[in-house]
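Removed from the display is one protein chain of the complex; every other protein chain stays in position.
Here is subunit A:
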Amino acid sequence: MYPYPNEIGRYGDFGGKFVPETLMQPLDEIQTAFKQIKDDPAFREEYYKLLKDYSGRPTALTYADRVTEYLGGAKIYLKREDLNHTGSHKINNALGQALLAKKMGKTKIIAETGAGQHGVAAATVAAKFGFSCTVFMGEEDVARQSLNVFRMKLLGAEVVPVTSGNGTLKDATNEAIRYWVQHCEDHFYMIGSVVGPHPYPQVVREFQKMIGEEAKDQLKRIEGTMPDKVVACVGGGSNAMGMFQAFLNEDVELIGAEAAGKGIDTPLHAATISKGTVGVIHGSLTYLIQDEFGQIIEPYSISAGLDYPGIGPEHAYLHKSGRVTYDSITDEEAVDALKLLSEKEGILPAIESAHALAKAFKLAKGMDRGQLILVCLSGRGDKDVNTLMNVLEEEVKAHV
């Protein structure tokens, strides 16, 4: 039996609660409420009904036959989290945490967001539950993702641009935590990934684990067997944790794809496992990108969702224990994978998910035709169209 998190919120050495004293009691309250609902049949019923009737679960499992044929290796299956309401897996967790907030009697939600996917999911569930919602977003990301900012406002959320630090996801998370410290008595902090102090990594994993459970059943029905390899992209790592959870005790190879940006030999990357060292970020002991004196270094990735200097503590443990392999994918490889999936399958993936696809495509080529590879397609790419237009236009210019 997989024993983590243990009673002090550790995954091996990783995880824990590294927060100001003021937040210890609020975290305890969340832990207590979470314990009560986790295995409560009434809660599960309400949660699964929302997932089904509101978000459209279970999401499809799509056999990517034309890409499979093109690459000439293992059969590629896509878990279609892009088909969720709001366009990504983020809604699974937002619905779960909204129910948790309701259970705790809190009606004010705080969230952080990078690309805006979690912000949109939080704003969406807040609207559905009649909660107020304040989303912290780095000013740099506000500028890059203006469409999602507008979406959040349409949904009735307040978007607070964060000017501290470099104005990206790391700083938005800092500011959300600072706001929470001040308003913890009546606000619920809805974290978007398997990061942060205990019990958040566990809470978010719990509210994403249906990804892997569904995919496992679906594949069993179609192919009658387990996948040989499972691939997911990793920023904080919530879609990956949700996918991997169902396979941890199976004889299945698990692979996380992190963002190599312009390359892990340049300073412009977000490859936390490949290039990071152990430290504390946002309340959790994990790997992070930092200098020798523990100052956190701003990461880089074409994908705002993977542009994070840390990684969930459970991933840190799974890396150290060797159960999951982590590899990094460059911007360029991700864009190529995105184009290939669009052209061969008519599916425009999120640039985050394209990192998982790029890794899966590389692996598939080296596998036998009978083998199976399962990829978590965590979100759709509509939000990335502007970024892609810029990248592709620059490519054209470079060739002129």
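Simple rule for what comes next: contacts are C-beta pairs under 8 Å (C-beta built on N, C-alpha and C of every residue); 3 or more make two chains touch, one makes a residue touch a chain; residues count from 1.
Following the convention adopted for this analysis, contacts and distances are computed from a predicted model.
For the chain that does not appear here, its UniProt entry gives the protein name "Tryptophan synthase alpha chain", which is one of "Pyridine nucleotide-disulfide oxidoreductase", "Binding-protein-dependent transport systems inner membrane component", "ABC transporter permease" or "Tryptophan synthase alpha chain". Within the set A:185, A:251 or A:265, the residue that contacts the chain not displayed is A:185.
Of the listed positions A:5, A:26 or A:58, the one in contact with the omitted chain in the full complex is A:26.
When the whole complex is considered, the residue among A:57, A:75, A:170 or A:380 that touches the unshown chain is A:170.
Shown as candidates are A:104, A:264 or A:280; the residue that touches the absent chain is A:280. Seen from subunit A, the chain kept out of the figure touches residues 8, 16-26, 164-165, 170, 174, 177-178, 181-185, 277-283, 290, 292-296.
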